[in-house]
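Everything below concerns the one structure shown next.
Removed from the display is one protein chain of the complex; every other protein chain stays in position.
By written order: A, B and C. Residues from 1 in each chain.
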Amino acid sequence: MTLMVDLNCDIGESFGPWQLGCDGEIVAHVTSANIACGFHAGDPATMRKTVLLALEHKVAIGAHPGLPDLVGFGRRAMKISTQEARDMVTYQVGALAAFVMAEGGKMQHVKPHGALYNMASKDAVLASAIAEAVCRINPELLLFAQSGSELIKAGNALGLRTISEVFGDRTYEADGSLTPREHTDSLVKDPAAALQQVLGMIRSNNVVSRQGTEVIVDAQTICIHGDGAHALDFARTIRANLENAGVVIRSFENRIE
Amino acid sequence: MTLMVDLNCDIGESFGPWQLGCDGEIVAHVTSANIACGFHAGDPATMRKTVLLALEHKVAIGAHPGLPDLVGFGRRAMKISTQEARDMVTYQVGALAAFVMAEGGKMQHVKPHGALYNMASKDAVLASAIAEAVCRINPELLLFAQSGSELIKAGNALGLRTISEVFGDRTYEADGSLTPREHTDSLVKDPAAALQQVLGMIRSNNVVSRQGTEVIVDAQTICIHGDGAHALDFARTIRANLENAGVVIRSFENRIE
Amino acid sequence: MTLMVDLNCDIGESFGPWQLGCDGEIVAHVTSANIACGFHAGDPATMRKTVLLALEHKVAIGAHPGLPDLVGFGRRAMKISTQEARDMVTYQVGALAAFVMAEGGKMQHVKPHGALYNMASKDAVLASAIAEAVCRINPELLLFAQSGSELIKAGNALGLRTISEVFGDRTYEADGSLTPREHTDSLVKDPAAALQQVLGMIRSNNVVSRQGTEVIVDAQTICIHGDGAHALDFARTIRANLENAGVVIRSFENRIE
Partner (left out) sequence: MTLMVDLNCDIGESFGPWQLGCDGEIVAHVTSANIACGFHAGDPATMRKTVLLALEHKVAIGAHPGLPDLVGFGRRAMKISTQEARDMVTYQVGALAAFVMAEGGKMQHVKPHGALYNMASKDAVLASAIAEAVCRINPELLLFAQSGSELIKAGNALGLRTISEVFGDRTYEADGSLTPREHTDSLVKDPAAALQQVLGMIRSNNVVSRQGTEVIVDAQTICIHGDGAHALDFARTIRANLENAGVVIRSFENRIE
C-alpha cells in the first residue's frame, strides 16, 4: 500500500510594507498553502501575490481565516460568539476566494489560524459554527483541523470532508492536544526526532505523548512552519526523508480517488 | 413603449455597535441595494444581516466597495495605484459574495463608494482597473457608475454590462459631473423639482445643468440616498410618482430581456 | 456630616460618521466623564469635541481606555499579556491627554472600559499592570474602578488615589461582583428601586445582593449609563433625587480637601 500525505504551510502573512516568512522558497516544498485573509495578517495586494505564487508552484490553495487582531497576529484568544465566528470566517474565505477566482484557480480548503484554530479544537460549539460557515459557502471545501479535535468532529457531522493535521515539531499531551508553547519541551527541536515522529504518525497512526502514553492520530496533512529560523531546512529535510521512506507527498486536489 | 428604471440605495453602512441609516425601511422602496463591504463601513455581521434583509425584500444585491478609510467613511480621496484599486475591489466584492452565497442569493452588481466612485468617474486609468477587477471575478456582474463617466466607458470597453446612474437630488454641471457638495446649490432640495429632474432624465435622457445647458444622461438607475433626514420620504414619494407617471420600477435581475 | 458623591458617565463613543449616545445632554447631569480613546470607540475628532464639551460643562475629564477591538466595542474579553495591558493603557491615556492639554484642561482620572474593566476587576496581575501604567504616566491621576475589585486594591498598593464605583441600575452577586448581563435579573429596571439602591450604598455602604446577603461597597462615584433608551431620564432623576436627599454631587477635582 502506498502511504500518502500532504504538507501544508501558512503563507501570505506579510502586511503592507512588512514582510514575513520566506514564501517564495517554502512553496517549493509544500503541497497545500494556507493563505492569510487580512484579519490577522495579509492585505489585498499580498493575497493576490500569494495566490499567484501558489498557482505558479501548483500548490493547493486554502483560506486561513483568523481573529480580527492584526497587532496580535490572531494569536490572542478572544471571547467571540458563534455567530461572530461564522461571520468572520465567511468574510475572509470570500475575500480570498475572489482572488483565487480572478486568477483562474480553485480553493481547496479552509484552515483556521492561531487562536481561532486552538479555540475551535476544544470548543465544540465554536467548532460547529466554523464548520457551518465553510459548509454554507461551499460544501466541497475541505476543512483542515487538528487530528482528534472538535473541529474535525464538527466538520464530519456536517458532511464536510475533513483533513486531520499533525505536527512533527511539536510535542503532544496524553489527551492528544499539543503541549502549550509556554512549556520548555513543547518543541521537537531535533530534526531526526521530528522526522521519526512524523513517520510514526503516518505509518502507525500514533505518537508518544510527553507523558509517555500513545496518542492515536490521523496524519493526513503535516503542518510545516514557514517563519522560524530553520523553517526552510526543516521543510526540505522532512520532505526528502519522507520521499526516501516511500511516502508520496501530494495535496488532495491532485489525488485520483 | 414602457419606461423602466431601477432605484438603488446604499445600505449596510452600520459598523459594530454603531447604526447608520434606516435600512429596514428604505429597502421597501428600492430595487437594488449597494452593500458596504467593510472598508468604509460594514462589518461581517452587518453584511450578513443586510444580505438577508435584501433577499427578504427581493431587492437585487450589489457590492459597494470603498477606500480603506473607516473613520473617513471612504469619502476622502486617496492617491492609490491602479493595482491597489484592483486589489481592494477584488477583496471587498469577494467578502460580500461569500455572504450572498451562504444565504443562497446571487450578486447582481458592483458600485464603487464615495471617493472611489468619484475618482473613477474622472480617472480613466483608475476606472479601467476597477472594471478589470470586476470582470476577473465574474464578467456577468453589472457595473453601476455615473452616467457619462470614465467608469461607464471602462466597463463597456471590457465588455461588462454597465448601468448608468443619475441623481434626482443633485444638480449637474455643464460637463455632466455633479455639482460638488461644497457649492450652496449642489442639492435639489424641493421634492417636486427632484421628481421633475428624474422624469426628464428618464423620458428625454437629459437634465438642465446649473449653467443652463442641456446634459445628456442615460437614466438606467436612480440613486436614492438612505441616510439623510428626509431619505425615506424622498424614496417613497419619488417611487410613487414615477409609478403614477407609468414608469416601471425594476432591478436588472428581474427583467425579461 | 455632608454626604458627597460623583456621577460618572462614558461619553465620546462616536466614531467617524457614526454617532452614539446623547453626549450633549448627558454632560449636564454628571460630574465626571470617561472619554473613549480610539481603541473601542472614539477617534481624534470625536475626542477633541468631547474634551471641549466636558470643559464647557465643567465636567471632570477621564480617559476611558479599552481593548483594541473597535467592531466589538471593547466588550469581548481578550487574552492579553500584562505588558500589553500596560502599553495599551499608556497609549490611550496619552492620546487623550494631548487633547486635554491642547484645550487647556486637566485630566482627572482613568477608568478602563468594558472587558478590560471587567477583567481587571478579577485578575490581580492584570489590575496591577493597569495601575502601574497610570502611575508611570502621572501618579496624580485618579483610578476609577469597581468597588471591592482587584483594580482598586492594585491602585491602592501602588499609592494611587482610587475611586470606588458602584452601580444603581445593576444587581450585585453575593461576592460583590455585578450580576452578568446574561441573567434576566441583571438590571434594576425600576427607577425607584435603583434610587433606593444608590441611596443605600451612599448612606450605609452596602447593597443587598441577588442572593439576599449584604455586600459592603464604597460609593465614591456612581456609574451613569449614557446610551440606553432611558439614560437621560435616569440621570436626571437620580441626580435630582440625590440632591433632594441632601447628597452633594461633585467631581473630585472640585472638592476642597
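Odds and ends about this structure:
Quick note on the criterion: a residue touches a chain if its C-beta (ideal position, glycine included) is under 8 Å from a C-beta of that chain, and two chains touch if they have at least 3 such contacts.
Just so it is clear, the model here is predicted, and its values are computed rather than measured.
Note on the undisplayed chain: of the listed residues C:94, C:159 or C:180, the one touching it is C:94.
When you scan A:22, A:55, A:70 or A:232 for touch with the missing chain, the hit is A:70.
Per the touch definition above, the residue from B:78, B:124, B:158 or B:187 contacting the chain not shown is B:78.
Residues 38, 43-45, 47-48, 83-84, 87-88, 90-99, 101-103, 133, 136-138 of subunit C touch the missing chain (whole complex, contact as defined above). Within the complete assembly, residues 68-69, 71-72, 76-80, 84, 115 of subunit B touch the chain that is not shown. Even with one chain removed from view, subunit A keeps its contact list with that chain: residues 14-20, 41, 43, 70-73.
One rule holds for everything that comes next: only the chains that are shown with their structure count from here on.
Shared residue numbers account for over half of those found at the interface formed by subunit A and subunit B, and the copies are therefore classed as meeting with the same residues.
Rounded to the nearest 5, the angle that brings the Cα atoms of subunit A onto subunit C is 180°.
Centres computed as Cα averages put subunit A at a distance of 43 Å from subunit C.
Separating the CA-averaged centres of subunit A and subunit B is a span of 39 Å.
Multi-chain contact residues of subunit C (touching two or more other chains): 71-72.
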